[in-house]
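Of the protein chains in this complex, one is absent; all others appear in place.
Moving on, here comes chain A:
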């Protein structure tokens, strides 16, 4: 039993096992808040256990050089179906849009949103970055967001407006979920919402690729991150690419990395895309930029 290796008290070990955490990997993948809730301990104790587990599991991996998850990757379709049923959604705050998306933006998936300028892509992006933080008591995920801005359209004043509206909305729903709302009230302040959005401004495609590569490490350190928004994925790739094959290769690689992130850390990825006109059989039609990936 891997949990036995952790230098923690017997009672905590018992709680861990009772909560169903048997492998170090499982603990390392959980977020401190989840772990704290499952084990019924304080957040600080949970993050301490998490640290120990992360250290121990990386120590375990080194000798044989293989990752446990890669070897034990087999999963039946039945499991996958069950998992899908319980997978979590991030609401867009718009019922019609949620219906189209089948409940909202789904975790573990990469979603692409495209449209003409001014249609509201950035607005949806900001809305999602705020909505992901709706606490679990209110039916949200209580996670954090990473916002990758390539165009400079991210306006903090707008985020603040959306955050305030979101808190107002929650106050309205208070009577429906009113168990321990006091605690949530304290936690949800517009400034806290701003603090839980990790904002990266990217000024070239090299930076964009470097950032995507770095995200893996960043998310490992910040397990609360539940959504990554790239606004827009396209902009820097429309500048000076003479070598279209290189562009396609870079884009594919980036998409692949994002998909892997989504799967490994159970988070949602939203890519915003621009549109371009395409000449098809004598008429001009709108298509998503960068072609089919």
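Rule of thumb we're sticking to: contacts are C-beta pairs under 8 Å (C-beta built on N, C-alpha and C of every residue); 3 or more make two chains touch, one makes a residue touch a chain; residues count from 1.
FYI, contacts and distances are computed from a predicted model.
**Student:** Given the options "serine C-palmitoyltransferase", "NUBP iron-sulfur cluster assembly factor 2, cytosolic", "Electron transfer flavoprotein subunit beta" or "RecA family profile 1 domain-containing protein", say which is the protein name UniProt records for the missing chain.
**Tutor:** Looking only at the record, the undisplayed chain corresponds to "RecA family profile 1 domain-containing protein".
**Student:** Touching the hidden chain in the complete assembly: which of A:52, A:165 or A:194 does that?
**Tutor:** Per the contact definition at the top, the residue touching the missing chain is A:194.
**Student:** Please output the residues of chain A touching the missing chain, sorted low to high.
**Tutor:** Contacting residues on chain A, toward the hidden partner: 116-118, 122-123, 146, 151-160, 191, 194-195, 197-201, 203-204, 210-211, 214, 218, 235-236, 238-240, 274-277, 279, 286.
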